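One chain of protein is taken out of this complex; the other chains stay put.
First chain written, first letter: the chains are A, B and C, and each begins at residue 1.
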Amino acid sequence: MSYTFASDNFAGVHPEVMVAIQKANAGHAMAYGADSWTERSDEIFKEVFGKTAESFIVFNGTAANVCILKHLFAPWQAIICPFSAHIWTDECGAPQANTGCSLLPIAAKNGKITPSQCEALLSGKGNPHHVQPAAISITQSTELGTVYTIEEMRQLASCAHKHGLLFHVDGARLCNAAASLGCSLKALTTDLGVDVVSFGGTKNGLMGAEAVVFLKEGLAENFQYIRKQSMQLASKMRFLSAQMVALLEGDLWLRNASHANAMAKLLETHLRKHCSHLPILYPVEANAIFVQLPSIEVLQKLQKKSFFWIWDYERAVARWMTSWDTEPLFVEAFIAELKTII
Amino acid sequence: MSYTFASDNFAGVHPEVMVAIQKANAGHAMAYGADSWTERSDEIFKEVFGKTAESFIVFNGTAANVCILKHLFAPWQAIICPFSAHIWTDECGAPQANTGCSLLPIAAKNGKITPSQCEALLSGKGNPHHVQPAAISITQSTELGTVYTIEEMRQLASCAHKHGLLFHVDGARLCNAAASLGCSLKALTTDLGVDVVSFGGTKNGLMGAEAVVFLKEGLAENFQYIRKQSMQLASKMRFLSAQMVALLEGDLWLRNASHANAMAKLLETHLRKHCSHLPILYPVEANAIFVQLPSIEVLQKLQKKSFFWIWDYERAVARWMTSWDTEPLFVEAFIAELKTII
Amino acid sequence: MSYTFASDNFAGVHPEVMVAIQKANAGHAMAYGADSWTERSDEIFKEVFGKTAESFIVFNGTAANVCILKHLFAPWQAIICPFSAHIWTDECGAPQANTGCSLLPIAAKNGKITPSQCEALLSGKGNPHHVQPAAISITQSTELGTVYTIEEMRQLASCAHKHGLLFHVDGARLCNAAASLGCSLKALTTDLGVDVVSFGGTKNGLMGAEAVVFLKEGLAENFQYIRKQSMQLASKMRFLSAQMVALLEGDLWLRNASHANAMAKLLETHLRKHCSHLPILYPVEANAIFVQLPSIEVLQKLQKKSFFWIWDYERAVARWMTSWDTEPLFVEAFIAELKTII
Partner (left out) sequence: MSYTFASDNFAGVHPEVMVAIQKANAGHAMAYGADSWTERSDEIFKEVFGKTAESFIVFNGTAANVCILKHLFAPWQAIICPFSAHIWTDECGAPQANTGCSLLPIAAKNGKITPSQCEALLSGKGNPHHVQPAAISITQSTELGTVYTIEEMRQLASCAHKHGLLFHVDGARLCNAAASLGCSLKALTTDLGVDVVSFGGTKNGLMGAEAVVFLKEGLAENFQYIRKQSMQLASKMRFLSAQMVALLEGDLWLRNASHANAMAKLLETHLRKHCSHLPILYPVEANAIFVQLPSIEVLQKLQKKSFFWIWDYERAVARWMTSWDTEPLFVEAFIAELKTII
């Protein structure tokens, strides 16, 4: 399959990551994470997110989210999130099924929820007939390609803590958000009061590795049992840890994310220039762009040329995502194709 | 870390597997298993286990076991297994916690349970106060390095089916068992009435991939939801599928397993020759050997030279495992070391 | 505490039910439901709901709902219901926590959902990333004191079955709905294609007993294990069954429900006559009435005189419920009190 705008997980493994994997294939190593690659990965997460950071690598993003919620919350507690959240809509109910917790979904503008929307869900506190909200969970960057500002993040953290809730960030694309805002990963999380992050690597050039990162001291205790029991403790862990080290030791995380973001912007620029009548549904702030096409027929013709996912069939909305390996030439070719079809 | 007898998951990735992974890193591919590597993997499992085989790749062996039990059984059902079973003792309670099912453990000689032991647990059938046995689960080769004979397998399958139970094989080391018995994987499973297998790859030279393989027709329906909800659907699946293809397309599975078995036999031969007074606790039929050393001090001295796990501290029992990469010279060096210490 | 409009579960036990309980206290009886009272209860449920009805008594309404969902659905399936549903809002997350299933809540006018609202939630069918809707669940009469018409029920049943879903009715107040519509319990359920009912007794004059009633043949198989495992199998079951027999053998269920409904109507009549400026929020079709008072101060003054629950603090909305023991004189006294306060 040639390059597509289908998703950032259609892209392969970044060459530097592949080299790191091969280098890790040297003789025997302790299994289950008691190896030197994992030791280095743990150190780097502290360097990147601050000294209090405790990291645990897992296989995928759904697992990072689920393990966090399962570890921190009881089944009678609830997690506030937007309707567009991956945990609400894209994980086959894994959070509810594995934690027993309820999710309380909010209709959110541009995929971003606000403190007052969260507070409206707190009225049943202390009443055993109602689930007890215990966390606010947001996705940064969001499923709609938007990015919470630093100030919006700070206010959500503050709202959560004021009411005794924890603040969780699903950061499957946290690197894209940091690149977009021009800040460090720590400035976007630890420094704002984020308690725990699902840190994404797979969508940013890895073969397959994500991390649960506890930022608030004390939260990580006993998490090792949750990871193992949730079937997320890798046997030959070194091959996952080596990927994380490759991503975070230098600036690969930023290079990859910045490039993907820039390609989405390029796509937007071309669209506004050449197809200015096509509505772009949300601000293009990370590596996704949602475009309403003239008809489902147009959409499907284009889809046959280069695969992507239909976001809304009724309204003929396409989702196009860029990745670390998107080439400017491909953006241009795609726009040319679109113009021809329209 | 140089070579060890610690475990077959201390070994790295077989070179042919690493090449396959690199080859899979070509451009974009559909995510979540809708790619050509996974298509090929599905075909090969049918070639290897028979036409009815439906395979689903997951991240690790605990996951394979848990997803199978979760899919096939209700929480009021129970699974009969030996006390030494990985599902009873080594998965941090993941089977119970994720399925709700009870496990009914049996004290088993050499890690192998018998039909009459299973039947003794069926007396509460139909009584809602008691969990209802619904499966017999064995490990082949066992955790103790022994191997059920073809006839023993057939009788367990027959016992299970006679009482309306399913027969599950935890095949984390199924290749070692097949190599030991000199039979095909199909002859050891499908042909004997095994209903479902957890097929292991990681301990036999892969980087990290296992498979749920349903052998009895109809069992796989809706399993895709269980895999996803159990956080076992890989985003960039092609890199797992490519490993399985490398293992099963030719005879790599057999070469690796046969070699590991042969190295365990070599270790046994040397032991019987040079340290004939040391009790070998179980028949050496696969790639593990359990040896009682003169004292815990002797054991620990040897352990410092070359790491391995203590099986029984009280009795100073060591477990030594061989793998696809064990070299005969290393066996000899290890025995020499042992002799020196004793 | 004197009579209140707080809730129908503030009322005590109907005298005829109390007599039945005492009569059941005669010598020894088989435990766990193998007694003659339970045998009679099982028969009566078949008489009342039709020959295919299989009934199982449980302790409370939350349990009836949860056990049904746990028995019929897998954790990757979802249940469509209104936001006002007891299962969504009043059971401390018990359905999600005990079944693992997701609930998909709908904003419903007057607490009643429509087929087209349900169908809008079916787009992810067959996609393992999304939970799979498997049931439509409604409450009849609703939490807002309204009643689905026979035709509305029929259409929901038809919608559910057309898409391969089951149709569940939370009938904590099913008797009130039947009394309101002037039909039999069978005409309101089995005859319309309802698959399974949570049948309420406690709110209609019992001490404490509810029933899971499967109407569609074959659904009840193995439910006995779910009931026991869900901690809902009564040790001295005869004392629960005797209550159900007292309720359903004659017309006590109808007398109690009709009286409660009539008292709500009387309350409405007086309100419209004496306090016609007070908005009544929903049609008064069963035994509840929701009234917006001039201010939260007025509401709280009245509440001190006679306790009831605040439905909406912001808007000063009171919920008043009538029960089998509400006396007309009390309705008049309450209205008089209200007039004085206003």
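Just so we're on the same page, a contact is a pair of C-beta atoms (placed from the backbone, for glycine too) under 8 Å apart; a residue touches a chain by one contact, two chains touch by 3 or more.
As the structure is a computational prediction, the values presented were derived from the model and not from experiment.
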Note = The one residue from A:38, A:132 or A:176 touching the chain left out of view is A:132
Note = Full-complex touch with the removed chain, picking from C:46, C:163 or C:236, is C:236
Key: Interface residues of subunit C (partner: the chain not displayed)   = 1-4, 6-7, 9-13, 18, 21-22, 24-31, 58-63, 66, 91-94, 97-98, 202-203, 207-208, 225, 228-236, 239-240, 307
Task = State which residues belonging to subunit A touch the missing partner chain.
result = 32, 74-76, 128-129, 132, 222, 224-229, 233
Query = Hey, which subunit B residues sit against the chain that's not shown?
reply = 75-76, 78, 89-93, 96-98, 100-102, 123, 128-131, 313
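Just so we're on the same page, only the chains that are shown with their structure count from here on.
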Ask   = Where the centre means the average of the CA atoms, what chain is farthest from subunit C?
value = B
Ask   = Taking shared residue numbers divided by all residue numbers at the interface, is the value for subunit A and subunit C over half (same) or under half (different)?
value = same
Query = Distance from the CA centroid of subunit B to that of subunit C, rounded to the nearest Å?
reply = 50
Ask   = Of all residues in subunit B, which are in touch with two or more distinct other chains?
value = 225, 228-229, 233
